[in-house]
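The block underneath contains the structure these notes are about, expressed in structure tokens.
All protein chains of the complex are present and in place, except for one that has been dropped.
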């Protein structure tokens, strides 16, 4: 079976992180390959970066799209890793041209933009995957399956969190580029902490539990002097079934790395997962606590999850493999849409989850400004 | 040095739990002894229970108080372990007579009652200790000392939680006595989950951090059909220094036992503690995570904490020892007030913390009823 | 039911540790009380110490025994906490008089002494309990029950260990009393590390697994310059069913407290327990790992174990409670021997286990001296 051919929008330049990790994720399974790139906003730099990546270079995404639609470039899907404000335009353009898109989160800068992408996807039926990396982790997928299959009964309450410490001091004034744009409203939008990592907690709360958040009451903080956007994000939400969600994120928790995770309390049991111990899913349904481990050899993985596993138990498939799994899902969707043989793709977050995430952050920002008034999504 | 003589109010009867644990805590160090009891509300049963406890029996607390004030009973302090609604009357009576009181939490049924106790304590200077058991655990005490000494800088955010699962089903309809009175407003007051375990989380958030909660926004739930009082309790609070507190408790987290703990994020570091792993305090102030263990041999314990330790590292001093430590503090206060030699008592929760806890629960109940409106304590 | 009356041999004097912990363990359940003591080797100091303990004082164990046999002292059993070399004489004397003995480990200084105690116990049928403290921990008891009930099939291999770091430097030359006598052959016998903590690992390996060690190959080390006795102890043993035991202990593992624990691998599953996380027993019999927690409310405890539990899950019963449980067992044996009502005593280590432990250490010392030659117990 021919490898799928992938184009990359953004991701070039010295010190870029996400370009390289997606490149690795694309190549991970030997069934996809990166072939083209519009890797930087500056056209010359974009072409230079393509040389480093050893792919066909384009000065901008428009010219890559033109080549793809003119038959000059064979392209199965594109991956968008530009800064947040530059997701929308290429996503829109490629989707309108019927070319599938795997896009870094957050999907767009505004709810309106996200809505518009959704309307295109809904109309055209083009595959779209939103890259919340750890939704590709098999234990997070197993958690979603367990909830879906009723293992813990009806969902009553969800807690999801993401604690980091890297912005506990004013790094944006000390020349750290990553800190500069994250805390700059013009490049980041209405929320720093909420948009960057609160959305990961939101996805855990909603995508895994299978329940939407209907409305929220929020308190956002900027603990570091002179910082305009939030560096701390606290939300109490109401689920669509009347349940409660606690969704919190912070960047001022000194010493915490990626303390991301969730707990889901149902009428018959509970689930718990921690990203920093991603290989374990903790299940409680009675007197004895259960720990499920990752491993291709375990029979408790339903085929929908097990088909993503690569190594036997005792070895972990973490960050790199999780991201690769999202590309797997894209690959499966594309191949099946063409009648090629491929296992069933898992329902990883797509455009609907992207829209919901944007609405969630917008509602939280509004609620916080309105002293915690309950605000619909 | 003569043993202190202690009276017990409540705690008798078959299956009673807290009477026995306080009896053990009183005797733990061989420097205090239980000598008298008014152990049940029914006078005859009270006297019978005293026989079982092998102490001088009284039919009610009034007659014990009378004996103590008439010189017929030698009593250094009393311990109150009656149901919540029966804390106030004996506490008031003994305090007014100048007899120190160690009282189970919650301090009273209403804020007004608590205020009144505080006015007596403030006026008379009688020792009063509020029995939040794990505040007597040396690692929780060490955490408080570390914050006080500036180890983590200025406190920015506090998370405190208490998750249990025992009320996930309607046990109150299945004849479980403990479930019946906990969920009955006439015996428990305005809040079940908040009052019972939310207050423990509140104490962790405020007593350890050294910061009061000024106002709250809350969402309380009753997940189990037909239950009048809350079984789930979620509060976002504002600290007196403008920081944020997340204080949550639930009784519907199936499989969770006493998942109680806190995290305190400061401008220079973070602290983390879990009651179910009480022997460790996790400290993060830089690149390397630190784990402090309990142990009488460790030099990092300031004398104020170290003087409470009984065994070397590698053995734990848990539930029983923590409760005994609260009696130690009472003993130290009493002895020093008499000019006897005793180490400095730790500032364990007292009447002020009891009042604050009552206000906190009342404010949370009000806020939840008012759709999360921010409510002052 | 009248409290059992207990005498204490040894345990007095400033800074003594084990006297106080046994005193607390005796009183723990309000059904036993310390009434008499021969607390130090110096007669005058012995009487003075009794004053501090508030018990009837004796200048030596002989006079206590005389009082007990003459009807001048009411004594149900004695607890021996003298230095190792002074266990044998009082144990022998009281057992011969038919008075039950709870004795600190190691049972004696030599195999011959231990054999002699066993012959007395066997002949007279006097209750004897050997105080390996954590054999009184309910999770270690549950492990023994699970093996006995076949949960993990036939035992194939046992690993038991005890790692400490306190003797990693020559503390015995720096005036630490505990280090001085532990490393002194005249007071400690043929082995320091093996006798002190290797025996705990041995008990875990044999008492829990239900299998004796038949013969051993050992390597003992003295890592600290000038130390005569072992501070590191490594044994490969053969079980009586042909299985293998790895029994190791060390006192030079810097930073380790009481890292004591075991793993038992059977033909159908595995058990794992760690003293520093004593509240959990880890069970593996299939794809999902199981964690059992301590808790009086759990139905998985057989009555033989559950009857020792005092508090519900989420609170731990650790060092103090475990030691108290050994006194409980003694109490149950005595009461039942008199026809009083008492729950069934657990088969905690007794004289047979004491003899086996002495033989084990002696065989290990011999094997190590003979370059690891396999040596029968």
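Going in written order, the chains are labelled A, B and C, and every chain counts its residues from 1.
Keep in mind that, in the parts below, a residue touches a chain if its C-beta (ideal position, glycine included) is under 8 Å from a C-beta of that chain, and two chains touch if they have at least 3 such contacts.
None of these values were measured; they are calculated from a predicted model.
The residue from C:59, C:84, C:206 or C:250 that touches the chain not shown here is C:250.
Interface note: of C:16, C:285 or C:304, the residue touching the hidden chain in the full complex is C:285. Of B:17, B:181 or B:293, it is B:293 that touches the chain left out of the display.
For subunit A, the residues touching the chain absent from view are 17, 20-21, 23-24, 27-28, 30, 53-54, 164, 257-259, 275-279, 293, 295, 310-321.
Residues touching the missing chain, restricted to subunit C, are 152, 156-157, 159, 165, 168, 217, 219, 221, 223, 232, 234, 236, 238, 243-244, 246, 248, 250, 252-256, 263, 265-270, 284-286, 289, 371-374 (touch as defined at the top).
Of the residues in subunit B, those that touch the hidden partner chain are 283, 287-293, 298-300.
By definition in this document, only the chains that are shown with their structure count from here on.
Subunit B and subunit C touch with mostly matching residues; of the residue numbers seen at this interface, over half occur in both copies. Averaging C-alpha coordinates per chain places the centre of subunit A 43 Å away from that of subunit B.
Mean C-alpha position of subunit A lies 55 Å from that of subunit C.
One simple way to say how far apart two chains are is to compare their mean CA positions; for subunit B and subunit C this gives 35 Å.
In subunit A, the residues that reach two or more other chains under the touch definition are 289.
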